[in-house]
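For this depiction, one protein chain was excluded, whereas all remaining protein chains were kept in their positions.
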Amino acid sequence: MVCGMSGSMWIGDLERTARKAARWLVERTPIRSLRDWGIAFSLWPVHFTTACCGAEFAATSAPRFDAERFGFLPFTGPRQCNLMVIEGTLTRKMADAAIWVYEQMPEPKFVIAMGACALDGGIFWNSYNIVRPKDILPVEVFIPGCPPRPEAVARAVIELQKRIRRGEAIGLKV
Amino acid sequence: MSEEEHILELLIGPQHPASGHMRLVAKVDGDVVVSLRPDIGYVHRTVEKLAETKNYIQIIPLVERPPLADTANHNLGYVLALERLLGIEAPPRAQWLRTLLAEMTRIHSHFYGIGIHGIMLGSSTAFMWAFWDREIMIELAQRLTGARLTYSYMIPGGVRRDLPPGFEDEMEKALRYLERRIPDYHKIFFDNPVTKARLEGVGVLRKEDAIRLGIVGPNLRASGVPYDVRKVDPYCAYPELDFNVITREEGDSLARVMVRVGEIKESINMIRQILKKMPDGPILEERYLKMIPPKWKDWMAQHRRIKLPAALISLRPPKGEAVARVEAARGEAVYYIVSDGSPKPYRFRVVSPSIRNVVLFEHLIRNCRVADIPAIYGSLDYFPPEADR
Amino acid sequence: MASRSESESQGQERAEAAPSGEAEALLSKVLEGLSPEISTVGSAVSVKVPPDCLKEAAQRLKAAGFDHVKAVTGIDRPDSGEIELVYHVSSYLDPKLSRWIVALRTTLPRDDPETPSLYDVWPSVKYHEMEQREMLGIRFSGHPDPRRLLLPESYKGIPPLRKDFKVKVEGINA
Partner (left out) sequence: MMGLLEWILNLLLSPWLFVPLIYPGLISAFAVLLFIIWLERKLAAKVQLRYGPLYVLKQLGGVIQLVADLLRYLSAEPIVPDQADRLAFIFGPILLFASSYMATVAIPISYNFYAFRSEISLLVVLALTAMAPVFNLVIGWGSNNKFGLIGGLREGFLITADEIPLFVSALAMAILYGTMDLVRMVELQSRWLWGIVLNPLAAITFFVLMLLSTSRFPFEIVEAESEIVMGPFTEYSGILYGLTMGASYVKLYVLSLLFAILFLGGWEPLPPLEFPGSWLILPAAVLFLKALVMMGLSVFMRSVYPRYRIDQALRLAWHYLFPASILSVFLSFVVLMGWFI
């Protein structure tokens, strides 16, 4: 991958073999469980507030419900993060931005839908400007509540950690 | 090099640590911002259209969702407009309870603004401290109303719950703790030389510009205009409370933050006065109180809360219209209801403080530094969902 | 002077919030030649002005001390085939005027609602007029910023706040 020459060298296509070797290596159980442990305890949500649940999402990282205890550190750019939290309603304009950000994130990536509006529209269910996150993004964990309490968001992070370490998370299968 | 070549158009988009739920389209020349246009509408959830499909009592939670960090004042604004439409008055104790919750929400909404401004300047300590002290007021509001942020506490004709036992001395302890904490903020954040360097003289809003552009709330009072709806058009229990309107003359970002800190101190004394002078009596207007069947009466007295009378569910106000304005934490919120006698409003208009402050982005952030964009953005205490409604 | 006395009788005179007759006297004096229908509605003094002299009334009100606009509202009345445009105006500096909210209203034909923008009189109407143009299709000629404000670019179709734009309603009391 580093040398970037996709042409076939005299020992066959180097990139394809490297990728196959990497995948074989990761499937070995000790390395896979170590990788899942690393991902589980370093879930960095990208700084992308979609609606008014952002106030409770900020309270989750605030001192009283400190989510950094689980390694949950809201970080700046989509490239460095592996978790995207849809905080509340996803309007049509924000949905395009959400799809862009999701595609910019590196591969093992997960989505949490937070708030009743992210589940099925919530109080704005009959608005003409609303999109359901589950229609456009592979959502792992849904958090009910309007806005959900910070403990519920922390519970969702723990649920996602368990799913990752059991290997059931959608983001890992891709 | 022609003029456009060295101008870089920077999209500080919805995904950006300091852009909130909107996109700022900044034209940048080197490190100087030539012009900035806010591109809002990312959180437009059509509150005005949905209100036309909901009953009057169902609109209370709808009105509280957009301004999430400052819900009680907007709920109060809507309920005042509805009461003017119905021509009824809440009993005195309910008026005082409404003022109590409004001032508690103002305190923790100001802390929210200071915290977000702190993280935008880079001081994560200011963010964490502000969100810690905010939790105290949220905990007390939760004891009073049962919810952290979305209280739906005020209904047309009164309030839903009475003070829980032992609320007064817990509040007194909390207020004394907050008064001890505010000097710490001055030491670590407000008087910090780096904050002073970043905020003084940045984003100066002159008095006549503030009036010409119709700016509201602490941003207006920081430019020397002593306009506060609680003094100009007093509602609920504000006439009996003595508090002064905090104004500053400089009108720069630091002045706006200092006005908010002053208002937190004012709200603390106000809450003390409220708890001292609160009259007792019913918390719901007697016309609706009579409608509640007698067997619920002792249940209500024992649980200190009211049972929502059936008449309120399908409320039919007379034909006509009503306007109410309220001093929310971020500024003046205006509610305008046009009713045609049916249980659903004919036209419902919400003008939130942030939509009236959004013009400040274009006006203030001009030929300043790229690093001044978050400094000015944070000082406006601008909450995009409230502006897009 | 006839209009003042007639409005005296039918406006409900409530003591504390409603502005006293003095406000209506001041307004009728200010808007002398524009045949205003002045009445007290709710807590605001309503001044109905024919559409063509809206700008003239606005300039006079601004000269009288009403220095900013609190809200611009368009009300779609399909049965009478018109759109009612209401400017809620008040003052910051003048203590006497700041107690009142004056509702300067006019009616526009429903099929092509066209009115001169009041941006040069009160710059604070900029974003409100943009929103009403988008939501109700009222064209404000002379408005500085022709762009969309809240709806996504991809939104086609009739302006959403018009009565004939239907939105899903809960089954029971449809």
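Note that the chains are named A, B and C in the order they appear, and that numbering of residues resets to 1 at the start of each chain.
As a working rule, a residue touches a chain if its C-beta (ideal position, glycine included) is under 8 Å from a C-beta of that chain, and two chains touch if they have at least 3 such contacts.
None of the values given here were measured: they were computed from a predicted structure.
Engineer: According to the contact rule at the top, which chains on display are touched by the left-out chain?
Structural biologist: Its contacts among the visible chains are A, B.
Engineer: Of the residues B:10, B:34 or B:245, I need the one that contacts the missing chain.
Structural biologist: B:10
Engineer: From the list B:73, B:192, B:219 or B:267, pick the residue that touches the absent chain.
Structural biologist: Residue touching the chain left out of view: B:192.
Engineer: By the contact criterion defined above, which parts of chain A meet the unshown chain? Give residue numbers in ascending order.
Structural biologist: 1-2, 4, 26, 34-35, 37-42, 62-63, 66, 68-71, 73, 76-77, 79-80, 82, 104-108
Engineer: Just checking the interface: what residues of chain B touch the absent partner chain?
Structural biologist: Chain B touches the missing chain through residues 8, 10-11, 16-18, 28, 30-31, 118-126, 128-129, 132, 188-189, 192, 194-195, 197-198, 369-374.
We take it that only the chains that are shown with their structure count from here on.
Engineer: For the protein chains shown, what form does their contact graph take: line, ring, star, complete or other?
Structural biologist: Looks like everything touches everything, fully connected.
Engineer: Could you work out which chain's C-alpha centre is the most distant one from the centre of chain A?
Structural biologist: Taking each chain's C-alpha mean as its centre, the farthest from chain A is C.
Engineer: Could you tell me which pair, B-C or A-C, is linked by more C-beta pairs in contact?
Structural biologist: If we tally the C-beta pairs in contact for A-C and B-C, the bigger total goes to B-C.
Engineer: Report the inter-chain centroid distance for chain B and chain C in whole angstrom, where each centroid is the mean of the CA atoms.
Structural biologist: 25
Engineer: Which residues of chain C are in contact with two or more other chains?
Structural biologist: 151-152, 160, 165, 167, 169-170, in rising order.
Engineer: Listing for chain A: what residues touch at least two other chains?
Structural biologist: 91, 93, 126-129
Engineer: Mind pulling up the chain B residues that touch chain A in the complex?
Structural biologist: For this pair, the touching residues of chain B are 13-17, 20-21, 41-46, 49-50, 53, 61-62, 65-69, 112, 115-116, 127-129, 131-132, 134-135, 148-150, 385.
Engineer: Write out the stretch or stretches of chain A touching chain C in their complex.
Structural biologist: 91-93, 96, 126-129
Engineer: Contact residues on chain B for chain C in the complex?
Structural biologist: 40-41, 44, 46, 48-50, 52-53, 55, 84-85, 87, 211-214, 220, 225, 227, 232-233, 320-325, 332, 334, 336, 338, 343, 346-347, 349, 351, 355-356, 358-359, 388
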